[in-house]
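For this view, one protein chain was removed and the others were kept in their places.
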Amino acid sequence: MLVDYPGPWTPLLGRLDAHQIPLQNPILFWTFVLVSLGAATVLGAVTYYRSWGYLWREWLTSLDHKRIGVMYCLLGVVMLFRGFIDGVMMRTQQVMAVGPKSPGYLGAVHGYLPPYHFGQIYSAHGTIMILFAITPILVGIMNIIVPLQIGARDMAYPYLNAVSFWLTAAATGLVMISLFIGDFSHAGWVGLSPLTELAYSPGVGVDYWSWAVQIGSVGTTLASINIIATIIKMRAPGMSWTKMPIFCWTALSTSVVGLSSFPVFTAAVALLSLDRYAGTHFFTPGLGGNLMLYTDLFWIWGHPEVYYVVLPAFGILSEIIPTFSEKPLFGYITMAAASIAIGGVSWSVWLHHFFTMGAGPGVNAFFSIASMLVGIPTGVKVFNWAFTLYRGRVRFDVPMLWALAALVLLLTGGLTGMMLAMPAINYTVHNSVFVVAHFHNMLNVVGFACFGAINYWFPKVFGFKLDERTGKLAFWFFSAGTVVLFGSMYALGFMGMPRRIDYIPFTSWRPLLIGEEVGIFLFLIASYYMVKQLFVSIRDRAKNRVTTSDAWGTSRSLEWLAHSPVPFYNFAVQPHVNARDEWAWRREHGLGHVRPDHYEDIHLPNNTPLPLMLGACAFALGFGLVWRMYWLALVSLIGIVIIVIARSFQDDPGHTLPGAQIRQMEAVYPDIPREAGATGGMLGGVVARHALAAPRSRARDD
Amino acid sequence: MALRKEHAGPPLSLALLLFLGGCAQRGFWLLHPKGAIARTEWHTTVLDVAVMGGVVLVAGGLVAAFLWRYRVGSGSRKYDPTYTSSLVIELLVWGVPLMIVGYLSYFSVKSVFATNPYNPLAIRHALAHPRQTDEAMGRRADPALVSATAPGAHAPRALRVDVVTTDWQWVFIYPRQGVATVDELVVPVRTPVKFDLTSATVVNDFFIPELVGEIDIMPGMRTKQAMIASRTGLYHGYSDDFSGGGFSWMGFSTHVTGRAQFNGWVRRVRAAPDHLTYARFGQIARPTINLAQRVRYFSQVQKGLFDHVIERVMEGKVYRTPLAMTEDMTKPMKVRLIK
Partner (left out) sequence: MSQEAYVDPATAVLWDQSHTEHDMIATRTLGFWLYLLSDAMIVSSLFASYLVLDHRVNAAAGPTAGDVVHPMAAFWGTVLLFSAILAYGAAMVGLKRGNRTAVLVGLGGAFLLGGGFLLAEGYDFAQLALHGMVPERSGYLSAFYALVLYHGAHLVFGVLWIAVMMAQVARQGFTPNVVYRLLNLKLFWFFQGFIWIYVFSFVYLAGALHVH
């Protein structure tokens, strides 16, 4: 009870009481019912198939970078869907609430969402999509691919890796539970100050947002540390910096950006929390606060964050395009340099997010030019990808389709980005949907790259390809949706439509709003085909089984040297790297099937439930702070400290896999996938039990 | 296959089509500027899109051509996996973007000064060359208005308007005229208007798409904006930066009138019974959603009201948003509504 806030408070439950569960709201009520049913089905299935032990041993307590990566991706994809549903709701509200004569339902004056509900939906959409969907998917992909590409057995710090994941999961859990207990922030994913101050957002919504993003950004910072250290320390012998795959270069650049920018975000939001909890005046309009300080701090993180997500996407394109052009990447050195340059320039452009905040023309001009400079290395990348296609043999597999469409989106996004970088243009579209269209355009580059990456690396991780036909359908509907939705949105920007409005005052905007609704409908069809693709692929996994390590036949980098699916120890013997595209080099010189002549013992870390427990404590800490149940916050904080200290006394000795056993496993390896194809059982079970077989079960098989 | 691919890509091609179609219809406000600042901003947009559009076409064309030429099944015999670097191409792909960025930077800096909210050079230019700017619009100016500001005639004295945003209304104070309005802005045509802006609560953004670009309005601080309208008429203004539950209804109508009509309007407002004191302002500043955008007039304004609002906010005055309003989402309008 440090500050004066409205509403009751009890020591035990803090601000929480029964009517905080919004059962009276039919939308939330039915969402709650559906989610509960879904959760009950999943939990029931796990119980029915007696998979709790398996889940606990092989996933929840695992320190294996591939499993953690898969869990990251799964978390990200689930949240991507949640964010997408938010998008559907927003578009539908806007198309329903046009003009003063439009009817209102469910208590809204116009449309079906009252302003504060709409505010929460768009805030949740932004926060989720950027921090809890795209970021986890990319971190997951980096987690899986980076160690494989540099020939490492795991990340530099496997335990820290699990901690990062569970912190991210805890943060995601906070965002999700805000649906059913209390409410979420209505002040945008950027946390518009001073709207986030207690005077203007007296509920718990902003607190949910602030604690979730703080916990999540700690997780992401730790993940960045891990990836940097992995790339610096764990590269296989012979892999000099200039032989490192380009995806690792982008992962390195992006992690440096993440490592240095996320702490600023944490600090900015922590100061905001101090305002809300301790009554300080950092960002209040009065009593010596400075709300522009928040805006600066936020975007000092916020702009690098954009590159944090876009750089790995560039790396993915740089892996996919050479594979399906049957050519090495054009201008490797330039591409690596451009990746680092983009990361560097990202630090000097943040002010372009508030050209309209009244800075002088000199300041605006400086940041305008700095922002345009980003276009140079980005342009270089586009041309280098184009020349990778030149004199190649271009195939249009599903990953390539996603990658090429991302390339085209990057061009249009670059065009509009150059517009926004000019203050004189920016003044007319700064807070309008034009900006929304621009950054959705750019984040769709990332999204397309992610879908490409999932299609591309899926056989590496799970041992079978994703279905081609449904994958292509998903791609075409998604692309069509992107064109229709964001084309309309760009056009609305030229009509001057502001972002974040839940009621549309001008009927002249209606036709294009209908266009957006059509676009979102196409996305809906695309997401149906995506689910279908996964379903069909798992059903027909025997048919789509990959029998060699090189799933696409023309892949280039080191991860394709490891078996498909990758065994838990990655490489039985660490490879020695001789070329930049090591796998392509071995394949082309007929060395693809040369196996090591003897196997040595491998030392691996033991599983541990401590990261999961740390995540649980972080969740409880966040929940306790949101509702101001200070006892809960204190208990979970002490819990975190105790777990950290306990771990330091534990000194995980790890376990050793004898060389003889590895020899046996390697010998039978190509046969295992075929066995798995014939086995039934539940989804995760098949995939993981046989594809990513664990030491214990494998030992029994032998 | 490759060609189909290209169709799926660029949202902008569709957007451009929509623009072209939209030029004929109303609603594309940014394309039809009615003031010197908005016009400069639009011209900068056209220039930038033309230059960058060229780059995008070249790059996209290159990608499309290579995809078509080197697709499997094209019969190309030029497959050459060793072609992975070329100094000439490297120099071109770094050098050409650098030159283009340099070229655009020049225009960027120039247009920043032309549209600088604190001292827009575009207004001076418009006052000095009224005909030229009108011809640039491709339409003939209203002769009566041109004569009023013909070269040689005195440039009209700038009109000052103080703008205060509350949750969620606009208060326009005309300090020289001693009148104020809520949610209605009336300005004379071809006269520079200078705005001082502040907010009593959270950040808003002042935007009249056809007349002038955006400027943030911040509590406890003063920002400025200036504009000049070249054509009479009714234009829509609104807040462009999310400010809470009533944000969507936070519009105001902007009437650009002839000078005589403006004076007549001021006289009408002076006859209004209501006076705007700080206490009265406090009532307006209570969270209110003006659903019908009802206009109110005040015939007298407390002297220095604008500065007083800023000072009080700096001393810690807040107009709280009630908890019930944000928490109970099914009954959101627990707020004063003006229907």
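Just so it is clear, A and B label the chains in written order, and each chain counts residues from 1 on its own.
One rule holds for everything that comes next: a contact is a pair of C-beta atoms (placed from the backbone, for glycine too) under 8 Å apart; a residue touches a chain by one contact, two chains touch by 3 or more.
Small disclaimer: the values here were computed from a predicted structure and weren't measured.
Checked against the hidden chain, the listed residues A:V264, A:L351 or A:A562 yield one contact partner: A:V264. Considering the whole complex, the residue from A:T31, A:N290 or A:Q664 that touches the absent chain is A:N290. Contact with the omitted chain, checked across A:A39, A:I232, A:V531 or A:A667, is made by A:I232.
With the whole complex as reference, residues 3, 156-157, 160, 221, 224-226, 228-229, 232-234, 236-238, 242-243, 259-264, 266-268, 271, 274-275, 278-282, 284, 286-290, 293, 297, 300, 331-334, 573-576, 578-580, 585-586, 589-591, 594, 596, 598, 600, 641, 645, 648-649, 651 of chain A touch the missing chain.
As a working rule, only the chains that are shown with their structure count from here on.
Per the touch definition, chain B reaches chain A in the complex via residues 1-2, 5-6, 8-12, 14-15, 18-19, 22, 25-31, 38, 40-42, 44-45, 48-49, 52-53, 55-56, 59-60, 62-63, 66-67, 70-72, 76, 78-81, 83-86, 89-90, 92-94, 96-98, 100-101, 104-105, 107-109, 111-118, 167, 199, 201-203, 205, 207, 209, 213-216, 218-221, 223-224, 236, 238-249, 251, 291-292, 313-323, 325-327, 329-333.
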